[in-house]
Every structure is written in C-alpha cells, then in structure tokens.
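The structure under discussion appears below in the form of structure tokens.
For this depiction, one protein chain was excluded, whereas all remaining protein chains were kept in their positions.
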Amino acid sequence: MSSFARSPASAAARPIGDAGDFNSDIRLSVEQVSYAYSANPTQAPLFTLEATRFQARPGEIVAIVGPNACGKSTLLKLIAGSLEPLSGRVLLNGFVTHALPHRTRGQRIAMVQQESPLLFPSRAWEFVLQGRHPYGRTLRFETEEDILIARNALAQVGAEHLTDRFMDQISGGEKQRVILARALAQQPLLLLLDEPTLHLDIGAQVDLLETLRRLASANRYTVVVVTHELNLAGQYADQVALFQKGKCLRVGPPATVFQRELLEQVFQTPLTVELGSSGRPRVNMPSAK
Amino acid sequence: MRPLTLSRLLAHCAILSAVLFVVVVIALKLGAVPVSLYGLGHDLLRVLFRQTSQLSSEYQLIIFDIRLPRILLGIFVGASLSVAGASFQALLRNPLADPYVLGVSSGAAVGAIIGLVIEPHLALSPAVAALLTPIGAFLGAALTVTAVYFLGLRQGQIDSGTLLLAGIITASFLQAIIMFFMSTLTGGNYRGMAFWMMGELSTPPQRIVSLILRFGFFLSAAAIYTTASDLNLLLAGEKEAMHLGVDVRRVRLVVYIAASLLTGLAVSVSGAIGYVGLLVPHVMRLLFGSDHRILLPTAAFGGAIAVVVADTLARTVVSPSELPVGAMTAIAGAPLFLYLMRRRLA
Partner (left out) sequence: MPTRKDPRKNIAAGIAIVAFLLCAGLWPSPAAQAQTPAASPAGSLVYKEFVDEAGRTVRVPQPVQRIVSLAPSLTETIYALGLQDRLVGDTDFCDYPPDAQKKTKVGGAINPSLEQIAALRPDLVLVTKSLNLIQTVNALDRLGISSYGTDPHTVKDIVSSTERLAGVLGVPEAGATLGADLEHHLADLQQRLNGVPPRRVLFIVWSDPLISAGKNTFIADALRLAGATSIVDSSQDWPHMSLEEVVRLQPDFLVFAASHSDSGQNDFEILAARPGWRGLDAVRNRRFAIISDAVNRPAPRIVSAIEDLARQLHPEAFSAQPGDEKEKKIPSPAQPQAALRLLPSSSGDSALLEVCACAL
C-alpha cells in the first residue's frame, strides 16, 4: 500500500530536490500555501488564505479549527489537490497533490464531506464500491479483491449491517459511516474530513473520532479533520491548526494551541482552558453570571 | 451484495436481444399488406440454397424494400435516442432530461426548414435534393449544440445547471423561429414539416444516410460507454466524483458531444420522436438498476424495441393511414412506466 509507481504523465509529480531533502518521516507537507478567490478577475479577491505551513506524519491526526469562513474548507481542498494554490505547494510523500493525475490522486487521497443529495439512491455496498473506482481500468467490473476490500471497509467502520440498505433510508450517522467506509475503500494515504461531526449527536461524534484514531494508527493513515468541535480536536488530534480570517495563527499539539487568550481573541467570547490528566486541554465556557 | 459482473450484463443483453428479435419478426409480419412469414422463410432458404436467384417480387418489395429498412431505421433511432436520454439525464443530473432538452431537435427542425425553403432555388438532382433535409437538419443540430455548449460554460467548464438553462432558452428561441417559418410556408411544405417534426419513420432514408446513422450510433455509444463507471460516480456528486479519480471535465465533454451526436443523427433522419429518450432509461433503471454499465446497453435495446413496437402500431392501428410514432410511444410508454414505478415504491 505504501509503494506507488511514478505515473509518466505527470513530470511535475516527481519528488522535489535531491534525496537528502526528502524526509521520509513526513508524509504531508503544506509549504507556504496561499489562495485567493474572487468572483470577478478584475475585482479585489473576496477571500484570501494566507501562507500556511505545517507537516504531518503517518498515523497522525491533524485538526483544523477556527470560526466560520476562516478558510478551513479551502485549505482542505488545497491539500486534496482539487484547487491550485496561488503560491506554495502541498506535497504528499514528495508529490505535488495538484499535479497528480486524477486516478492517482484518487488512490492516495480520500475526502469525506457532506454528500450531495443522491439522484438515484444506491445501496450501501454500491456506494462503498465506488471507492474502488481509482483502481480500475476504463471498462471494468469489480473484482473479487474489490469486493473484499469494500466488505472490509464496512467492517472497519462498524457498518456491516447496513450493507444492503439504500442510502436514502439510513440515518445521518449511519450514512456518515458508509461515506467513511467508501473513503477507506480507496486505500488512501491521506484521509481528509470536512466537518464530519456536523449532524451527529455527541455519542456518534465520539464514536467517529475513536474510529479515526483507531484507523489512523492501525492503517497508518494521515488524517486531516476540519471541525468546529474544539474539545474533540483537543482530545483526539496530534496537532491542531488554528485559523482566523484566512490566517493560520498557530500550529502545534493541542496544549500549545489552546491558550485562553488566543482562543478568546479568535472566537470573540470568554473561554476557559483546563488541562486534563492526560495532558489534553479542555475548553469550557465560564459559568453564566 | 451483488455487484455487476460481465456475465450478468451479457445475460441481460441476450434476453433483450431475443425480445428485440421477436419484435422484429412480428413487425415484419404485420402491416397494411398481409405477409406469410412461413412463405418468406421458405423463399429465403431457397435463395440461400441457390434454387432461385431472387425472391418473389412481392416479398422483395414489401419486406426488404419497405418494412425491413423501416424496422432497421426504427432500431437505430430508438437505440440512439434512449442512450442519449440516459446520458443527458446523467450529465445534467436531472431525471426529467431527454435528448431534446438542450435544443437539438429544435435546431434540427430549423435546419430542415431552411433546407426545404432553399431547395427550389438550387438546381439539384433528385438524389441530392432528397439529402437536403437530413443534411440541413444535422447542420442545424450541430450549430445548436455548439452554441449551447458555449452558453453553458461556467468558468471554462460545463456546468450542469447553466447548461440546462442555456439549452432550454435556446430551444424556446428556436421554437419561435420555427413558428415564424411555419406561418410563412406554403401548403405542401407546411404539412410535410409538421409531420416531420412529430417524428416519422415512413420515409426510408437513402442508403448513405442509414450507414452514417448506424456508424454514428456505434461510435457515440461506445464513447459514452467508456465513461459508464464515471457517470455512476458523477451522479453521486461532482465533487465526490472528482475526489474519486474521475476526470469530470473530460467525461462531461465526451458525453455531451457523443450524446448530442446521437440525438442529432436520429433527429436528422426521422424528426423528433418524443418520449423514447425520456421514458426508456427510467424503465430500464427500474428493471436493471442505475449502474450505467448495464443501463446504457439495456437502454439501447429498450429504445429499439420501443420504437419498433410503436412504429408497428402506428402503421397498423388505423391502416392504411399512419399515426405519428411519437404519439404511440407516449401512449404505450407512460402507463408502463407508471406501473413499474408503483411496483417499486410498493
């Protein structure tokens, strides 16, 4: 799974620099990536993401947090390679993500996001099998191996009982699990999740993060999660990146990022931070006066 | 868990081709003139074994010169329209899409009318003059497709919503032009045009036109089929499809061009036969599922069967007069679709 052929179609996808520069320990490297979005090319950009920099290793979970419209989702798309950065680059094992051919990108990077409504609802297993698409040739039918991987993925997220159900007939939490299973079926190196906890109750939220934690260490995924839930991030992430209005204010282990003054400034509300016994911070609202 | 396999696909196709074969045989038998299939089979065998050099002229004329070309035309037109319909439904992410929603048929009609109007002013041999309608129709369709494409671009890429809007507006505009023309056309031309626009298979096209239709069908259908699994993913969502390794831009372009080509060819030859491109894909979805790897081939067979059946009814129900094929497809297709839909929901 960690071996990959160099695709001849993308010259720009070869590792940058000589072997000495390439730190094999780092899987994901976001190097001074910036972005600007403007509806009209002649006008000033509506939104910018300023140069951002951080790195992640296999097995790590990185949480991206911040208020609404601070550029979290944009950063995720830049990492996924679906947007091209204005400056800087995103490297996945030394390859520029944006320059990867579509198929290869689908084999390395999996995205879990809010699903568009399904036009013709399919069954869960069909849905998960879609994750095998990057591995097939043009006219292909799924092989035994594909089916095995799909089953495995459903099992890993604890959704085997949903295999034959229609996607429009299961609950939000269950759907989220099936979507995750599809991402796992891609056998990616990088797992990206955009606000996966949005419509889940607290139990389901914890469930999801536990699963991510488990998968990340078992399968050596690098996981990047965009979330609003500060405490989930604090509890489960190895690194947290805090954003405000397109600017990355701090990157590091949760304890260093969750500083009271910093959080109050970013979220514009009084907060308290206490350290738990495991060294993980918890963010609280002060009691009402 | 029962994923689609090649053998299942081939089995379904085999069943459908058997149904098509039976339908063709029945269609050969029925018509304004009674024909004995036993006699025909007998004569055919005799020809094969070289006992006579030709079939009796009765069979030859009725069967081979009139009915069989008409049936073959119906097969390819029906197959083209349903594959195009299924493709547009996927491309536009809209179950109400049919091959004409982007204005192809209106453009073809305008082209055909223009051909009709300028024909008396050109000194053409009858053979070439007869080609003027299909050529005019095809050019009209091609120009419309191109215009709608450029109108439907958003940030340099085909966008489903914009494309749909652009197509509908273009179709309306062209319809207005058609109305203008129709109000100024003279008697015989007017009636001919009205009939053509309803869609009819009664005029056998010239051989070269048939060959182009068939070749175009195979080429376009094959091109669309190569994107079949991509289309499955596209329907799940464009962003998701992109992250799953689909080259969305390329797929959209290929499907748009190929489906428009299918529609343009079909309409140029037979006018705008309605409802086939809309209903047949839905019926096939209800029967065989939404996976395009099986939907596209079954839609092709289904469309062929539907049009041949409708055409046979159209030319026998009020024999010797003929009804428009489009009316028959709607009358037969809509109840069938409703029945299948209720069954699925029950």
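Note that the chains are named A and B in the order they appear, and that numbering of residues resets to 1 at the start of each chain.
Keep in mind that, in the parts below, a residue touches a chain if its C-beta (ideal position, glycine included) is under 8 Å from a C-beta of that chain, and two chains touch if they have at least 3 such contacts.
Quick caveat: nothing in here was measured; it's all calculated off a predicted structure.
Peer 1: Taking the full complex into account, find the residue in B:Ala129, B:Ile168, B:Ala223 or B:Ala330 that is in contact with the omitted chain.
Peer 2: Answer from the full complex: B:Ala129 touches the omitted chain.
Peer 1: Can you work out which residue in B:Arg67, B:Arg93 or B:His243 touches the chain that's missing from view?
Peer 2: The missing chain is touched by B:Arg67.
Peer 1: Among B:Arg154, B:Arg191 or B:Arg249, which one is in touch with the chain left out?
Peer 2: Only one listed residue reaches the unshown chain, and that is B:Arg191.
Peer 1: Write the list of chain B residues that the hidden chain touches.
Peer 2: 6, 10, 13, 31-33, 47, 54-55, 57-58, 60-62, 64-69, 72, 126, 129-130, 133, 183-184, 186-188, 191-192, 195, 200, 202-204, 206-207, 210-211, 214-215, 218, 315, 319-322
Throughout what follows, only the chains that are shown with their structure count from here on.
Peer 1: Under the stated contact criterion, what part of chain B meets chain A in this complex?
Peer 2: Residues of chain B touching chain A: 1, 3-6, 9, 93-95, 225-226, 228-230, 232-233, 235-240, 242-247, 285, 290-291, 293.
Peer 1: In their complex, what parts of chain A are in touch with chain B?
Peer 2: Residue list for chain A touching chain B: 80, 82, 102-107, 109-111, 113, 115-116, 118-120, 122, 125-127, 129-131, 133-134, 136, 138-142, 146-147, 150-151, 163-164, 186.
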